[in-house]
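A single protein chain has been removed from this complex, and every other one stays in its place.
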Amino acid sequence: MKYLDEYRDPRAAQLLLDEIRRISSRCWTLMEVCGGQTHSLLRHGIAAELEGTVELIHGPGCPVCVTDQEAIDFACQLAQRDEIMLTSFGDMLRVPGSRGSLLDAKTVGAYVRIVYSPLDAVELARKHPDMQVVFFAVGFETTAPATALAVKQAGRDQLENFSMIVSHVRVQPAMEALVQAPDNRVQAFLAAGHVCTVMGYESYESFIEQYQLPVVVAGFEPLDLLEGILACVMQLETNEARLENRYARTVRSAGNQTAQDLVQEIYQICNRAWRGFGEISEGGLELRPEWQQFDARSRFTEPVLPVLGVDECRSFEVMSGHLKPPDCPHFGKRCTPELPLGAPMVSSEGACAAYFRYHGAMSRR
Amino acid sequence: MCLGIPGKVVRWLEREGAFAQAEVEFDGVRRIVHMACVTEAELGDYVVVHAGIAISRIDPIEAERIFETLAEWGEDEGWGAGPASDPEASP
Partner (left out) sequence: MQNKGEIESAAWQLNCPVSLPANADCVTLAHGEGGRLSRKLVQERILRVLKNEYLVALNDAAQLPAMVGPVALTTDSFVVSPLFFPGGDIGSLAVYGTVNDLAVSGAKPFWLTLSLIIEEGLPLVILDRILESIAQAAEETNVKIVAGDTKVVPRGAADGLFINSAGIGQLITPIPSGPATLQENDELIVSGPIGRHGIAVLAVREELGLEPVPLSDCGSLIRPVERLREELGDQIRCLRDATRGGVAAVLHEWAEACELTLSIHERSIPISPDVRGACELLGLDPLHVANEGTMVVAVKQGAADAALKVLHSLSETADACLIGSVTPRGIAPVTVRRTLGCEQPLDDPLGSPLPRIC
């Protein structure tokens, strides 16, 4: 496939790997913010190839991993109601809240459906006027335009049986929370390519000025990632801290203005609880008051159930780079993809699941 | 986060506005994609699609840049990992 295959070329990757090794005078610590990048780095064996040259910390950019347990519990609660068809992305289904996952809810009779796109959920609402279709909207700024468009479309068609549980999160406040932590180990960031596709990267200038860390916008294929890593290492070796865009075929400096306008029209910035992180100031998006009629939380009142137990998952330590998944005492023992303690083990792009899947046997030895 | 896959715009269904739609081809399958954010794409252009909506038009000149860098390093053979089912896969 064009724009995929050539960026997976093994010889080109080898050249970039050699160059990274050649210019590195020491082992640098980089964070790839995005879970999709984590997935690709492990799937293609790049993290292993660079061992000793670059340490890659797998950051918090896995939206289903940072979705608060309370939101999952609420989604499961709604899904149990007879009139509701609960829809979400496939990633979300296995993630446990404090009272089980959506897949568990489905097992006991809830109507839960996977959709590829939030617009498909709107289509389901159109097809099933006798049901209330609720879309569980998770995701970073990349996904927000799609869910905003879904709301807009439901508004245009005056659909009274479509609503959303909005759990969108914003990536930059989380990056700031990470570098502000007293024991931050991150020396440079690979910025999430598709978030930047929507949001642009101009807002990183002040971040770089404040924290003096290189930020390189990178894509998702092996050559994209290696090029991004190489750019980070070059800056670190020359003691620079600036912004570079190494995913320029897709990302423009101002991002996608139409997409941002769409998000602006439907959503406003809010504080949001991140699983493992706690509440992050300006860490999320919520529906604007004028779109409240599409908010499942105001449409359906449910008795508020307390979040059960203590979240034993040490996801914050994993996502902030203080704990490598295989070093977690629960990894592969009490916590496996079959019986996950937390989201990073179950989401396809969660750092723990990615380790378990692609790196598992080596690190469990 | 954010699986975004490049696909080729093969047919416009609705060219303008917030509800623009086009048919986009991903190797051997096509799907209707919402185009509100990339209405400038022309037929044959590649767009990055995430969760059913296009979020960017791929710039073919920028896409070549990494291969030009590699060429400067003395490596200028055709790049492309198989299985190359798309004849255009190798630039």
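By written order: A and B. Residues from 1 in each chain.
Heads up, the rule we're going with is that a contact is a pair of C-beta atoms (placed from the backbone, for glycine too) under 8 Å apart; a residue touches a chain by one contact, two chains touch by 3 or more.
Remember, predicted model here, so these are calculated numbers, not experimental data.
Trainee: Any idea which chains on screen the missing one touches?
Mentor: Missing chain, whole complex, touching shown chains: A, B.
Trainee: Looking beyond the chains shown, say which of A:V64, A:I266, A:L287 or A:C352 touches the absent one.
Mentor: A:V64
Trainee: Considering the complete complex, identify which of A:S24, A:S167 or A:S347 is in touch with the unshown chain.
Mentor: Checking each option in A:S24, A:S167 or A:S347, the one touching the absent chain turns out to be A:S347.
Trainee: Going by the touch rule given at the top, which residues of subunit B touch the chain that is not shown?
Mentor: Residue positions of subunit B that touch the missing chain: 1-3, 5, 7, 23, 25-32, 49-51, 81-83, 85-86.
Trainee: If you put the missing chain back, which residues of subunit A would it touch?
Mentor: Touch with the absent chain occurs at residues 1, 4, 8-10, 13-14, 35-36, 42-46, 48-49, 62-64, 82-83, 85, 89-91, 93-94, 109, 111, 113-117, 120, 128, 130-131, 139, 143, 222, 337-338, 347-349, 356-362, 365.
Convention: only the chains that are shown with their structure count from here on.
Trainee: In their complex, what parts of subunit B are in touch with subunit A?
Mentor: Where subunit B meets subunit A, its residues are 1-6, 8, 18-19, 26-27, 34, 36-39, 46, 48, 50-53, 55-56, 58-60, 62-63, 65-67, 70, 73, 75, 77, 79-82, 84-86, 88-91.
Trainee: Using the touch definition up top, name the residues of subunit A that touch subunit B in the complex.
Mentor: Against subunit B, subunit A makes touches at 1-12, 15, 19, 34-36, 61-63, 89, 116-120, 139-140, 142-143, 145-146, 149, 152-153, 156, 192-195, 197-198, 220, 223, 227, 248-252, 256, 258-259, 262, 349.
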